[in-house]
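Quick one: this structure, given as structure tokens, is what I'll be asking you about.
Only one protein chain is missing; all other protein chains are in place.
Coming up: chain A.
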Amino acid sequence: MNNKFDALKDDDSGDHDQDNSSPKDGEKEKNDEEDKEANTTKRKAVVPGAGEHPLQYNYTFWYSRRTPGRPASTQSYEQNIKQIGSFASVEQFWRFYSHMIRPGDLTGHSDFHLFKEGIKPMWEDDANKSGGKWIIRLRKGLASRCWENLILAMLGEQFMVGEEICGAVVSVRFQEDIISIWNKTASDQATTARIRDTLRRVLNLPPNTIMEYKTHTDSIKAWEDFHGLVNASGGR
């Protein structure tokens, strides 16, 4: 296993493509990642409806897509990512989910992100900056089922790692799909091991499934190296 190549491959296949996501700290409305924090100016707080089943945390769906025809490096990550909506109960989750296309049916270079409300699906978010993620590469055809299993487990608090979970991402690519789950503390090995085991269980993964843990600092570094390399070699 060669990590350098993997890192490059990651970016090449656009694993989580945080293209040009220049850290804009000014835009972080919420320095406190907990959702008890007052919401951003544009959205009012979501609460469970009467008789609904409240979730432990509120979550937000995001969608991102690389615009075809333009080199990835010229697009801002933040330009391409869109909030779809936030929810606070199981019922509200299904309302959004039922009206969204399944990942396996998405076209092009797209991602769904599901993060706790207040955490942006970006490496640089305060909740993420010392974190990392488990990555599972899937052959085509499996993404929809795996994604559903993953987010149901996350929303239903099946990971049992306290407040460590930040969110989950499914990335639809040309030849494969990638799902990943992000947590706060990459250095907490007990937590990452527990997340891995829960993933295996809820996704029904066979034992030889390759699961890779990657810290966000490594991701940032690999991204910078890659783009540095691209620039140095004249935009190859």
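Following the convention adopted for this analysis, a residue touches a chain if its C-beta (ideal position, glycine included) is under 8 Å from a C-beta of that chain, and two chains touch if they have at least 3 such contacts; residues count from 1.
Assume contacts and distances are computed from a predicted model.
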item: Missing subunit (named according to UniProt) among the choices "Exosome complex component RRP43", "Protein angel homolog 1", "Vacuolar protein sorting 55 superfamily protein" or "Conserved oligomeric Golgi complex subunit 4"; value: "Protein angel homolog 1"
item: For chain A, residues in touch with the removed chain; value: 49, 52-56, 63, 65, 82, 84-85, 90-96, 98-102, 106-107, 110, 137-139, 142, 149, 152-153, 155-158, 175-176, 196-198, 200-202, 204-210
